[in-house]
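In this view, the complex is presented without one of its protein chains, the others remaining in place.
The block that comes next holds chain A.
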Amino acid sequence: MSKKRKISLSEEELVLSLQHREKIAVEALYDMYSASLFGVISRIINDTAIAEDVLQETFVKIWHSFSSYSTEKGRLFTWMVNIARNLAIDKIRSKDFKNQNKNQEIENNVTFIDEQRNTVYKPELTGVKDLVQTLKPEQKLIIDLVYFKGYTHVEAAEELGIPLGTIKTRLRMAIQELRKHFN
């Protein structure tokens, strides 16, 4: 039922109506991007309630700082996902979060979450199987570390014990694979 009600606009229309602060733009923004953003946040933050809080903070920040976005800088989602990732990473590095002791060490989390989520959220992740087959495991690992875990490529290189150049190459190859897959 909720799927039917979802509002979808083209990215140009959405950006324009967000710039004009139109009410419908807020709902469209949420319906179009909440799941993608929540997927990223949930892989950084294991705790669902905290991940939901971060998603809310993300939308509030997007809405309030929308004037700083321009289409020249790149795609809307790229801008938004960076906000979401930064908020999520700030959250897991904050004192509160550490004190709650709900987090696992980020290193241990890398593969754990995906294993967990893939089993828990299988219905929503149709299509991932294809993707998993497309990407080599080491490519998936590096893209997930950098994209979902907020690792810098330098940190990822240290974590995996791989030279920086190899990390960059693998990352590029992984994204090349994705491009092939989606095209």
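FYI, contacts are C-beta pairs under 8 Å (C-beta built on N, C-alpha and C of every residue); 3 or more make two chains touch, one makes a residue touch a chain; residues count from 1.
Just so it is clear, contacts and distances are computed from a predicted model.
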Fill in: Which of "Anti-sigma-K factor rskA", "Amidohydrolase", "Autoinducer 2 import system permease protein LsrD" or "ATP-binding cassette domain-containing protein" matches, in UniProt, the chain that is not displayed
"Anti-sigma-K factor rskA"
Worksheet entry | Contacts of chain A with the absent chain, listed as residue ranges | 2, 21, 23, 26-27, 30-31, 34-40, 42-43, 52, 55-56, 59-60, 63-64, 72-75, 77-78, 81-82, 85-86, 117, 121, 124-125, 127-128, 131, 143, 146-148, 152-153, 168-169, 171-172, 175, 178-179, 182
